[in-house]
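The chains shown are only part of the set, and none of them has been moved.
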Amino acid sequence: MIVFSNDLDKTIASFIIANGAAAMGRKVTMFFTFWGLNILRNPDGAGVKKDILSKMFGMMMPKGSKKLSLSKMNMAGIGPKLIRYLMNKKNISSLEELMDQAKKNGVIFVACNMSMDIMGIKKEELIDGVTIGGVASFLGSAEDSDMSLFI
Amino acid sequence: MIVFSNDLDKTIASFIIANGAAAMGRKVTMFFTFWGLNILRNPDGAGVKKDILSKMFGMMMPKGSKKLSLSKMNMAGIGPKLIRYLMNKKNISSLEELMDQAKKNGVIFVACNMSMDIMGIKKEELIDGVTIGGVASFLGSAEDSDMSLFI
């Protein structure tokens, strides 16, 4: 599964699919690239040294799963709050719980090294338990897989 | 095939692919989730009882295939009209005809129960011939499938 987007709605969908497949005993690898990297950023991460451009980029992009927007009906941040409220009311796990479940279920998180390079994101800025890999690592696991999605 | 988006352009693409595959004798399951649910809403559906939040959500989202917007160049509704006009002029089936063909060709429409729950959409609000299912039902059919797409 390639997670390219950092929209809250698509991110939730990707983790629900990943957890569903893992619950069925399947091996799941999520490859986070481009905007998707932001999902893996640690909101409490200590500052690392960066050039100005990377710093600017870092500030303009959402820092971690709690800052994500909706792809539609975002309404200046009301939309994400609403979705999170409704999920909670319907007893559906929050995105952060889904991410924890995924880790516990053995879903492998890979951060795309080329995207990290372009966006100036360093390993220390990411949450724990993330592997760094390239497109070849993704293609390797996709090849052995029954299903591949670009989200 | 997971239909996550409710953009007119992506919806048309998904039904063209579905019909193409069905015409080649393939079994096709379309799993409508999140915004994609709106494609299945019956525009003439009678009102059902809902709480205020679900009612608001329902009013803000497109009610059925005829209300969909383009992902790009929507131009306040001119874009979709233009695309529909051009498709008609070039003798390509309209989205509604494509949907009818899909049903006749045996394409299975599944509406995601979790998304229905979150968005407060009830079965009675959907068009006929839609099954309700969860992510496990999607994964089950994806597993036996040659191809899976996230649209």
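A and B label the chains in the order they appear, each numbered from 1.
Criterion: a contact is a pair of C-beta atoms (placed from the backbone, for glycine too) under 8 Å apart; a residue touches a chain by one contact, two chains touch by 3 or more.
Note that the coordinates shown come from a computational prediction; the quantities given were computed from them, not determined experimentally.
> Note that 2 identical chains are shown, then give how many the whole complex contains.
My count for the entire complex in this file is 3 copies.
One rule holds for everything that comes next: only the chains that are shown with their structure count from here on.
> Need the CA-centroid distance for the pair chain A / chain B, whole Å please.
Taking the mean C-alpha position of each chain, the two centres sit 26 Å apart.
> Any idea which chain A residues touch chain B in the complex?
Touching chain B: residues 9-10, 13, 16-17, 20-21, 23-24, 26, 71-73, 82-83, 86-87, 90, 92, 146-151 of chain A.
> So in the complex, the part of chain B that touches chain A is made up of which residues?
Chain B reaches chain A through residues 2, 4, 6, 33-35, 53, 57, 60-61, 114, 117-120, 134-136, 138-139, 142-143, 145, 148-150.
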